[in-house]
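Left out: one protein chain. Kept in place: all the others.
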Amino acid sequence: MVKSKNDIAYELLVLFIITLVGLVCVIPILFVIAYSLTPMEEMLRNGGFVLIPRKITFSAYAFMIKNPTLISALKVSTIITVFGTMANLVVTMMLAYPLSRDYLPGRGTFIKLIVFTMIFSAGTIPTYLIVRATGVINTLWALILPSLVTVYNFIVMKAFFEGLPNDLFESARIDGAGEFRILYRIVLPLSLPIVTTISLYYAVAHWNVYTAAILYIQDTDLMPLQVIMRRMINAASTNDLNVEDEIPPETMRMAAVCIATAPIVVIYPFIQKYFVKGTLAGAVKG
Amino acid sequence: MTQLSAPVFKKKPLGTRFTHAIKQYWPLYAMIIPGMLFFLVYKYLPMYGIQIAFKNFSLRKGIGDSLWLWEDKKDWFYWFERFFKSPQSSQIITNTLIISLSKLVMEMIPPLIFALAISETMFKRYARVIQTVSYLPHFLSWVIVFGICATMLGENSGVVNNMIKKMGGQAIPFLSNKKYIRGVLIGSSLWKGIGWSSIVFLAAIAGIDTTMYEAATIDGCGRFRQIWYITLPNLARIFVVLLITKVGHVLDGGFEQVYIFLNDRVRATAEIIDTWVYTQGLGKQQYSLTTAVGLMKSVLSCGLVLGTNALARKWDSSLW
Partner (left out) sequence: MKKLISALLVLAMLLGMCAFAAAEEPVEVRVSVSSLGNGWPATLEEDWVYQKILKDINVSFKLELVDDYWNAMGTRMDIYDAYMIDIDHLRTWGRDGALLDLTELKETKLASYYEWLGSTKLSAAYVDGVLYGLPKLYDGSKSQLCVTIRQDWLDALGLKMPETIQDLYDVAYAFTYNDPDKNGENDTLGLTAAKPSATGVFLFDTILGSFDTAMGNWILIRDGKVTNALLQPGMVQGLEWCKKFVDAKIVDNDSLSTAGTSQFVSGKVGMIGCTWPGIWKAYGQQQIHDVNPNAVTNFFTTLKSEVGAEPAMYQGDLNSTNAIFAISADITEEKLDALIKYIDYITVGEGANLVYYGLEGEHWVYDEQGRIRMTENATAANYISTYQLFSRKELEYLDAKFPEAKMVFDETTAANRIWTYNSLVVEPDGMYLSDMESYARQQLLDFIYGDRELSEAEYANFIQELNDMYQFDEYMASAEEQLRAQGIVE
């Protein structure tokens, strides 16, 4: 294929954009990683900025991992991320698919009811009281049930399902498929990119859960990772320290970020393949 | 006088339509039960708590037993008045809107361009690496982002200012000057979100039928024109939907970030509604004030969402 001048200019422009974004994002990240590995005095000697550490120490990581609560926190976070995301996904899809069908009577009302909750929120205390009334306080359910569907994710998913033509389902119905079967056999495979995206959004929200945990959980061994992490590094941000408190060195905070982020980051490359242009080539047309 | 006959297109009575719909679509209705139940229990039931916007809420008495404002010899709009009568309220509203609208644009346009670039480039592997990197900042908490900003943008020994000084320029007080702070807030939020927000656009691009591009290539369409005539129209629906949901939050402005970046030097241009409310209630348990301001924000957002949705209807991509 012969490339025109225009095409080359186009390629260069595109390359420029992604390289720029890449650089802007990678430098601070390198900084965080380098910081977590550099001895504090080395860091200070360099005016607090190091991208490629010359001396390396794992002492910050060692200190973090020594903490026994970290292991249970990792377990908790994994459980709520895996099961929570599954629950989120099932319920959101079951909500988005029927409401994406424009022939469903009452659809508009349901959608309005849902969007309304995005705009009007009840506030912390009443929500807490309801969560308590449903009997899930201080259990892992409290981190799953009250955030079962996110309006934003629902809307995005619904918008995608709307792009699927009705005829596709008609033929399936004529073949005698039930609605659940259609959802599972037709809608799901045709929407893999968006389903992946939404699961990623849900999973990351579960992994990063903090506020819900400090509100609804009391036992330390049921606390998820982010809470434990923040507790370990908290003193660093406190203004009014007791004389006894040592401010944990900044390296500790950076190490905490790396520990808390790494597990959820490594899954990304595995789901990336669903984002390639043309994954669903022609399939929608049926 | 001749009597007019009944309208020709008379709708069937509601009851009949209802039973008919249920009969025909019951599996679809059944599907939405768990989701709707969730919204009912965890989103609608707590809304009874909104009444504390009109009460003198006491933690000890609880929501139901706290006194109504008029029982306490106060106007029913006491808490709303409390916000609007503050000498700073107009400034705070202006700040909120400026910061929030700029962020809205930054959350929509650059991620879209980035997603297009990722999907268009011929260096696929490189693009994948960049994409993974670009979504990392999303995982950093604002405390950490502020730490990075201080290291990069500090006036005294920040990396950027060191470069400026080496080139003979004057150091710029990015974090402690009224003029620059909004830029820093918007820029750091763009940086944190660009990769993350682009994912949903990438997913949308992945869903576009490739045969359309093939046809366009045969017709001699350049790649710019392909984007303009095929990709962008296909992204319109998701774009508008995202826009509507974000418009609903236009009075928020990002509490967590702004609270960390605030200092007295920049308060005049950076204080937003949520940080103001938080400072007012700090330690004083002003849950009623918080709820009242929240309610006011919700009503305004509701108008904005309805308006945007009505506009979107013209492009056939409304929410409902």
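Order of writing sets the labels: A and B. Residues in every chain begin at 1.
The rule we apply is simple: a contact is a pair of C-beta atoms (placed from the backbone, for glycine too) under 8 Å apart; a residue touches a chain by one contact, two chains touch by 3 or more.
Note that this is a predicted model, so its numbers are computed, not measured.
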Quiz item: Considering the whole complex, which of A:Thr19, A:Ser59, A:Thr78 or A:Thr124 touches the chain not shown?
Solution: A:Thr124
Practice problem: Please give every residue of chain A in contact with the chain that is not shown. | Solution: 40-41, 44-45, 47-48, 67-69, 124-125, 128-129, 132, 211, 214-215, 218, 220, 227, 230-231, 234-235, 238-248, 250
Quiz prompt | Residues in chain B touching the chain absent from view | solution = 58-61, 86-88, 150, 154-158, 173, 175-176, 178, 261, 263-268, 278-285, 287
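By definition in this document, only the chains that are shown with their structure count from here on.
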Quiz prompt | Distance between the centres, which are taken as Cα means, of chain B and chain A, whole angstrom | solution = 16
Self-check item: chain A - residues contacting chain B, complex
Solution: 6-7, 10-11, 14-15, 17-19, 21-22, 24-26, 28-29, 31-32, 47-49, 91-92, 94-95, 97-99, 101, 104-108, 110-123, 125-127, 129-131, 134, 145-146, 148-149, 151-152, 154-156, 159-160, 162-163, 178-180, 183, 191, 193-194, 196-197, 200, 204, 208, 237, 250, 253-254, 257, 260-261, 264-265, 268-269, 272, 274-282, 284-285
Quiz prompt | chain A contact footprint on chain B (complex, rising order) | solution = 17, 21, 25, 27-29, 31-32, 34-36, 38-39, 41-50, 52, 63, 113-114, 117-124, 126-141, 143-144, 147-148, 151-152, 157, 159, 191, 194-195, 199-200, 202-211, 213, 222-224, 237-238, 241-242, 244-245, 248, 287, 290-291, 294-295, 298, 301-302, 305, 317, 319-320
